[in-house]
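These notes concern the structure reproduced below.
Every protein chain of the complex appears in place save one, which is left out.
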Amino acid sequence: MSPKLSALHNRMFKAKAAKKLSFEDIGKKIGRDEVYVASIFYGQAKPSKEELEKLSAVLGLPENHLKEELGEGFYPDRGGLMSLPPTDPVLYRFYEMIQVFGYPLKAIIHEKFGDGIMSAIDFSAKVEKVENPKGDRVKITLDGKFLPYKKW
Amino acid sequence: MSPKLSALHNRMFKAKAAKKLSFEDIGKKIGRDEVYVASIFYGQAKPSKEELEKLSAVLGLPENHLKEELGEGFYPDRGGLMSLPPTDPVLYRFYEMIQVFGYPLKAIIHEKFGDGIMSAIDFSAKVEKVENPKGDRVKITLDGKFLPYKKW
Amino acid sequence: MSPKLSALHNRMFKAKAAKKLSFEDIGKKIGRDEVYVASIFYGQAKPSKEELEKLSAVLGLPENHLKEELGEGFYPDRGGLMSLPPTDPVLYRFYEMIQVFGYPLKAIIHEKFGDGIMSAIDFSAKVEKVENPKGDRVKITLDGKFLPYKKW
Amino acid sequence: MSPKLSALHNRMFKAKAAKKLSFEDIGKKIGRDEVYVASIFYGQAKPSKEELEKLSAVLGLPENHLKEELGEGFYPDRGGLMSLPPTDPVLYRFYEMIQVFGYPLKAIIHEKFGDGIMSAIDFSAKVEKVENPKGDRVKITLDGKFLPYKKW
Amino acid sequence: MSPKLSALHNRMFKAKAAKKLSFEDIGKKIGRDEVYVASIFYGQAKPSKEELEKLSAVLGLPENHLKEELGEGFYPDRGGLMSLPPTDPVLYRFYEMIQVFGYPLKAIIHEKFGDGIMSAIDFSAKVEKVENPKGDRVKITLDGKFLPYKKW
Amino acid sequence: MSPKLSALHNRMFKAKAAKKLSFEDIGKKIGRDEVYVASIFYGQAKPSKEELEKLSAVLGLPENHLKEELGEGFYPDRGGLMSLPPTDPVLYRFYEMIQVFGYPLKAIIHEKFGDGIMSAIDFSAKVEKVENPKGDRVKITLDGKFLPYKKW
Amino acid sequence: MSPKLSALHNRMFKAKAAKKLSFEDIGKKIGRDEVYVASIFYGQAKPSKEELEKLSAVLGLPENHLKEELGEGFYPDRGGLMSLPPTDPVLYRFYEMIQVFGYPLKAIIHEKFGDGIMSAIDFSAKVEKVENPKGDRVKITLDGKFLPYKKW
Amino acid sequence: MSPKLSALHNRMFKAKAAKKLSFEDIGKKIGRDEVYVASIFYGQAKPSKEELEKLSAVLGLPENHLKEELGEGFYPDRGGLMSLPPTDPVLYRFYEMIQVFGYPLKAIIHEKFGDGIMSAIDFSAKVEKVENPKGDRVKITLDGKFLPYKKW
Amino acid sequence: MSPKLSALHNRMFKAKAAKKLSFEDIGKKIGRDEVYVASIFYGQAKPSKEELEKLSAVLGLPENHLKEELGEGFYPDRGGLMSLPPTDPVLYRFYEMIQVFGYPLKAIIHEKFGDGIMSAIDFSAKVEKVENPKGDRVKITLDGKFLPYKKW
Partner (left out) sequence: MSPKLSALHNRMFKAKAAKKLSFEDIGKKIGRDEVYVASIFYGQAKPSKEELEKLSAVLGLPENHLKEELGEGFYPDRGGLMSLPPTDPVLYRFYEMIQVFGYPLKAIIHEKFGDGIMSAIDFSAKVEKVENPKGDRVKITLDGKFLPYKKW
């Protein structure tokens, strides 16, 4: 599908489509959150040995294909899937949130935690659908460890 | 303080510092969330007449100064405070979250809601501190209306 | 034709050319405006199941090809077809209109509607030819929902 | 107000604010559309001698100030007010419309008019508010002369 | 030859080389200026039906190949052949002329014509060789319609 | 006027405006073409001692001011007045001519002259107004020495 | 000195120069490594209350000036001092090390530690001079906590 | 694996993976540091004849393949493997270290060595794992010759 | 070898490698300086008919292959082989010389020659190895015609 994804990742997407599985479905079967599962499909996360075995079973793809390319010696070269600023409106809105609310969020983090950052590595993200008569709402929760700056 | 903020916004920051008020303190006094309050300080939100009156009281700044510059006829020219990609590590981590998790989040939004976007306008953001013995965690909640694409 | 369009989209363009159909012709047959139809051809809109069935009939392309690639699980990765600023004069003129009239339009929108934006999602566009002895005129109508900024 | 506008343009904005005039109000008094009037304020249009005289009366600014800086010898250096892509959401949405609908609009213009462009010079733009129980809509009409490519 | 030109355009260049024809030769046979002919070869102009028929005869390429790809439904996506600033010295010198003489030319156009532009659409360009004992000179004549800005 | 021009250049523009002189008027008095004169005003040409003396007389500016800043030791740092691509439509159209007709012009220069370039240094430019009932035309003549590439 | 540093930071640099103190000297007096001290001077680190008091004594600058601007409520907006790639050869060589050795370093980190990153927050840097008859050597030691990617 | 590496480099990576060798393993066999070995694999270093012979033995790849492509006449075109700023978090952290600590490091180098640079050519880099109960640490040592600026 | 060079240029590099010829060797046989010869190989110079015949003999490549692609009708599209700033350290050092010594060189050229430029077209470059016990030195001689700016 995407020229920026490897052939194997494209096969994973095809198998998922053919089996009409959502990321949520897959997540339930391999015991991971759906966002995390999607990150594996987009080559943004390193699946463990167990995850690859379960993915092989769920997607019907040969285990050795998955393990050879995405196993032990594979460390994702993260990012790079999109040009920045992103052109797709869904992605751009995230970018706009940084443009507009980036400094306010930084200020609040410092007021609450002091001098440091919110980790994007020791980090998780979750998406929920909140039904609302005026129009459903997307609720995204970002959860990252606070890392204080070291002095030396 | 910042050359990208107006003189009045800088005065607001100075008054806040002199009175040792956090955005949370101010938020409580004017009945708004702290992130929203910070957005006003950074020129990213349009304060209402009532909010300006309360801010005048809280900060000890003349009401007419606030109303003349940030009142009725003021519509923020949002964004533009930072270069992109941001250089500050706190801001950059937000940018990195898009780089790495942007497509996974987009995929989940489509699976849960169909073809459309999460609004960055009918939108709010909240920051919480979650204490944790292994290191406190920053929890950010983003809440935006789902907007389906129109056909015509 | 275009290296940025998928093979299937290129087949759609070829079928359209071979059958000498304009987007207006196709639009009439599938009950959509011609601009919207062109958006489907350029991969910028998600066609519904019914639209794909009608397109299959109009273009003489196998329904399952269209449904597999552009059906249920397909969510367009919008934008990205052109470099910006655009090099083609037709596209550049749109870009120039933003450069020159962007702030005036923003100002009028705020004066008429208050603090908010014109949606590009709950949005439609129409092109009309207005005959004129001094030279025909292109009339483009853009129609987008006004979205007020949320406070919280 | 804006560092990219001249001191005189800023004075014009201040006078407008002090007199609580909308661009529509001013437009009615000088016989021009509000978008065109805003273009004068943003330095994007060259006002005629008559327009300057009327503006002087409406805004209460000395006629010679306006005529010396914006009169006879003044030819606007158009554009340049914003960085591109624009950071403000109102402006960005226009940009996004090009990203997403640029090629479809180009295709329809060619189908309707042949090989040529829609002028951004022999051009006008209008903004209307269309009330709607589900949310008011912004209607923008762009009207430009079709210019066919010359052969030689 | 060039990866940015279509296969058919490359075949046209090959046929031209094989027949040892200059653009001037071809121009004489099809009744067009050599610069215009070169524009067709580089995909920057839309050839008419008659031009395609004559090109087919001159180049010895099948008429239907030319007509299918460059005929009726073909509207060039102009520009995009070079990166900007151009790296080739011939092309760069044109770019440098704008850098250095752009504002002077703009000023003279306004002094001679008023507020408006020189069209790049209703436009032609000609190259002449002017022999000179101190070194021959390249004379380029650019001829474009003056378009005054519209008021509304 | 322009922040990119020196104070002295701005004084020259002001004196020109106050005396209601066109570049053509000044050119006649100092014996130079109007485009060349404009290049001096925009800091893009190095005026000779005689030219400075005549400019002093024509503009009514003290000769020593002109000679100290623009005399003997002054060598212009050419270019840099505009961002590229230019935002002003007059300037952009020149840029578009390169985008669209750059390769065709290069090809014709090579066919007529062989391997080399058209100089932008041993170069002159002229603007003429060609009256035409369908709309006056801007005729620009660019005249540059052909420089063959050296072999060694 | 530098336009990108605040007036107070420039005063700190001046005081340091007037007292002929090296960063090493200052570091010894305030109990910090010289690189860390330099980071404070360049506005890249948040000094503690105690550090500010000691700096006040060492530099002879009023304590309240330091505390007001760099104290409690000050959280550095890190980065942004240089354009990237850097133009200064010392800075550029660091950039070149990433260009050339970035992937090799990433590969070794993964082989030694698994999937994760080297922190730039829980991080320190040290510079040593290693004398060598063939030319002294600069030895830089970078020490950052390994942070494994979280799964969820 | 990587589209930016040559086919032969990719074969080297595959052979390494198939034989389950780390760069450290290979380094021990060919008598080089692991970072240097990785630099050879990423095409960033020029292997000597002896190194190629040993690599051939270790990896089981034909000696003549290695010697023909990476031997005598091969001089790496270094860099270019990543876009800058890098998107991968491991690589980005290196980039951030320059952003934040670049000037402090430059200042210390000058204070310790005078006017000159740290070479990135007469240079080596080492990675060590320092175990730590609070989380292991990555220790990178960069060692480059100091080069003083020449006067003339 | 390089994706930016044509297949024929790559064959030329291969033939050169197979015959173990340096550019100096080839230069001696075809009567040209080695830098010029290398420029032909990198597609940066237009070889004459005689040069192609000699190259055919020296490299053992069919004369007609060389003449068809690099002969009469071939005019190099110069530049474009590298991204700028260059990533390779050898190339970057040239770029750095401009960054650091560009204005000084410009100033000296003007002081010695007046208002004009050093041609990069009527130009040659030579590389010499100057042996030196403290380390051999690279001596590059650039020789370009001085071109004075024309007045008109």
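The chains carry the letters A, B, C, D, E, F, G, H and I, assigned in the order they are written, with residues numbered from 1 in each.
FYI, a contact is a pair of C-beta atoms (placed from the backbone, for glycine too) under 8 Å apart; a residue touches a chain by one contact, two chains touch by 3 or more.
Just so we're clear, the structure is a prediction, and the values are computed from it rather than from any experiment.
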Displayed chains contacting the withheld chain: E, F, G, H, I
Touch criterion as defined above, residue of H:Asn10, H:Ser56 or H:Ser119 at the omitted chain: H:Ser119
Sites on chain F contacted by the missing partner chain, in the whole complex: 68, 73, 76-80, 120-121
Residues belonging to chain H that touch the chain removed from view: 32-33, 35-36, 45-46, 48, 75-76, 106-107, 110, 115-117, 119, 121-124, 147-152
Residue ranges of chain E at the interface with the undisplayed chain: 85, 87, 89, 92, 96, 99-100
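Keep this in mind: only the chains that are shown with their structure count from here on.
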Interchain contact steps from chain C to chain F (minimum; 1 if touching): 1
Repeat of interface C-F, chosen from F-I, E-I or A-D - more than half of residue-number contact pairs shared: A-D
E-F or A-G - the one linked by more C-beta pairs in contact: E-F
Chain copies touching (chain F, chain I) - same or different residues, decided at half shared: same
Whole-Å separation of chain centres (CA-atom averages), chain A against chain E: 48
Whole-Å separation of chain centres (CA-atom averages), chain A against chain H: 30
For chain F, residues contacting two or more additional chains: 35-36, 85-89, 96, 99-100, 106-107, 110, 117, 119, 122-123, 147
Set of all touching chain pairs, with the criterion as stated earlier: A-B, A-C, A-D, A-G, A-H, B-C, B-D, B-G, B-H, C-D, C-E, C-F, D-E, D-F, E-F, E-I, F-I, G-H, G-I, H-I
